[in-house]
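Every protein chain except one is present and positioned as in the full complex.
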Amino acid sequence: MGLTFKDETFRGDFTFFNSPAAIRRFPFPFPEDSYMYSVNMEPHVPGRPGSVFEKTFDVDEHYVAEMRERARVLAEDPLRCQSLPHMTLAGWDLLELIMQAKAREYPDWFSLHRDGDRWHWINRPLEIEQRFTFLDETTLPCGPMEYITRQTQGDFSLQDQRNDNLWMDAGMVTTQADWSLDFDIGMNFFEWHAPVPLAHEKQIFTRALKFLMNVQHGVPARRFNWTMTIDPLLDTSPENYPKWGPSRATLTPENVGRRMHLRVELQTFFRLPRSNALAFPIRCYLIRFEELATQPKWARRLHRVIRDLPDELAAYKGFLRNKPIMVDYLAQFDDGTPTSPGWWAED
Amino acid sequence: MSGGGARIAVRVAEVTEVNALIRRIRFVRPDGGPMPAFSGGAHTVVEMDDHGTRRRNPYSLMGDPADTTGYSIAVRRDDAGRGGSLFLHRHVVPGMDMVISHPVNLFALDLRAKKHLMIAGGIGITPFLAQIAQLAALGGRFELHYATRNPALCAYGDELAARYGGRVHLYHDDAGQMIDLPALLAGQPLGTHLYVCGPKGMIRWVRSSAESAGWPRAAVHHEEFLAPPPGKVFDVTLAASGKTITVGTHQSLLEAIEAAGVDAPYLCRGGACGQCETDVLGCDGTIRHNDHWLTEAQKASGQKIMPCVSRFEGRSLVLDR
Partner (left out) sequence: MAGPDAFGEGIWAKKKPGAQTGAAGMTKTVFPPSIPSRPTYGVLAPRPGPAHLMIADGDGAGAVLDLVGAGDAGMAAGSHLIYLPGPDGTDRTAELAALGLARFHRAPSFAAALPRLRKVLGDAHMGVQIYLAGSEGLIGQAQREVMEAGLPHDAVQTEHRGTTVRRVQCVHCKGITENVATDPFTCGHCGLALFVRDHYSRRIAAFQGVNIDAEDPGLVPPPVEKFR
């Protein structure tokens, strides 16, 4: 595989960074020079080789460090992983989906042997070997959703589909863009997204819900979302807001390139076969402005997107107070030349 | 998303005559590989090449959802129908290669329920067979009330009664046996969910009885696939693809769109799922809305149509398709 898992931190001394290869494969979320909410769904089919779309569940150089960070967050606050009682079957569905995909797509790192309902799972990067009985919770150290998402990058929510809505009834949420699983669990699709400004009026969630309720087994979908984070902090939870909030007042023109990070969520959607629930993995990728500026097209475009973003959205995404510093910094990379359509830096 | 989404190439493994009206067909993968697991209440859309006519009919999956070795459906012969069930009764034989859709569930169990109360009429038993297998494996609490014309047509009744004993109640119309619905509905503990699948009249009876007995709408579930009704021949202009097509008497609008080579989304083909909802750009005449999807206001607006079951009478209809 030729990939080394980095030993790095997402708190304290913040040693996280992206290797040049990781920068090149970063999922830059803006296909054009401006941004407004849209449903922007596309089929989750294998994408360009080497890109984050190549595999069903991308495993990258940050894998081991991110899983160590998740374990720390859960030790501090177990409420970040919850599953309402009727969602256990969906948890098994998710475990099966991830184990099968990883064993098939990364055979050097993961293997799964199935003998009827007796399963044998090996995760070499995390040095885990587990024999268990499928659909028997007593044979795993924790619930099936928690078990597999302690070994998979990104947050996860499991949505129960009933009464013409999706209900956020289970989740593993430790790398979130400032929303609380503990508070939001049990909400329907509109309630869960209630705090998002502008989008309800534009019927964005009505259309997104309609699309998601019809996501079929075997035909997953994906979309991007994004925000900004100061320092490579994965756990920007509301619970810990008093701890990380003060960093927003410490951004300066001198440190913005190093400390401000574009935070991209690659959201994917899978219909789960046994439970009919919808799995909603939310994978977070971080890139510091300095790293992003090594790709001229991205730097030019990000300048234009941030400069022209409505203040409501900048406020919701938590960077309104720092927007002028960010725009000034990015302006140095924007000579006004046009950018080619699409995400890819090299196109 | 195009057409009906992901499809599975299958081979007919077994054909079993269950009784005078019903035959069971079992599908497996030609390479013997596993089928996707599914949830109780799911259906698959079976594609048929009926001597040049493409038919796609939804059928509930009736097997144990955890059994991934194959899928089974039960098909009731409808001599007056459009031909799908007759094709499956007359022309399908073991060894035949066919194409079916991935499972789609529009009649899922509410797994929060403290008890599942199921009411089946006739061939409406099929989704319950899968749901009961799923609940039995999960340790869920259920009770089935199953009505048919007579014991000979009571498919799977004896097996269910033998396996689940007092949780299964059988009723035969010819013997004058009726479900005592008011008493049944009055005695259920809080947290019970009610499911009904069967003839249109039975579904209406159960739903209206539940409503007048004070049951909340969200605790009452039903599944009713409509067969596209026949009607007068009509013409439609498909604006996006620049085609004008003719819909035959026994053809659905969706089938006519597909026959013209225009890709149209669908899931259930029975007016229930909403996937084929299409914008009406022009209408000089009357849309015959036959679906369960659009609201009354949407139907009255004349701006939407569900081409899987709805038809048109009048001078001209222009669709955004």
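Labels A and B are assigned to the chains in the order they are written; within every chain, residues are numbered from 1.
Going forward, a residue touches a chain if its C-beta (ideal position, glycine included) is under 8 Å from a C-beta of that chain, and two chains touch if they have at least 3 such contacts.
Note that this is a predicted model, so its numbers are computed, not measured.
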Given A:P31, A:G218, A:G245 or A:P296, the residue that touches the chain left out of view is A:G245
Of the candidates A:V39, A:V59 or A:A177, the residue in contact with the absent chain is A:A177
Touching the unshown chain, subunit B contributes residues 112-114, 185-192, 194, 212-219
It is residues of subunit A that touch the chain not shown, namely 79, 163, 177-180, 182-187, 190-197, 200, 238-242, 245-246, 248-249, 312, 315-316, 318, 320-321
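Here, only the chains that are shown with their structure count from here on.
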Rounded to the nearest Å, the gap separating the Cα centres of subunit A and subunit B is 37
Note: in the complex, subunit B contacts subunit A through residues 1, 5-6, 36-39, 41-42, 65-66, 101-105, 108, 110-112, 137-138, 218, 267, 273-275
Given the complex, residues on subunit A that touch subunit B span 43, 84-87, 89, 93, 135, 160-163, 210, 214, 216-219, 221, 273-276
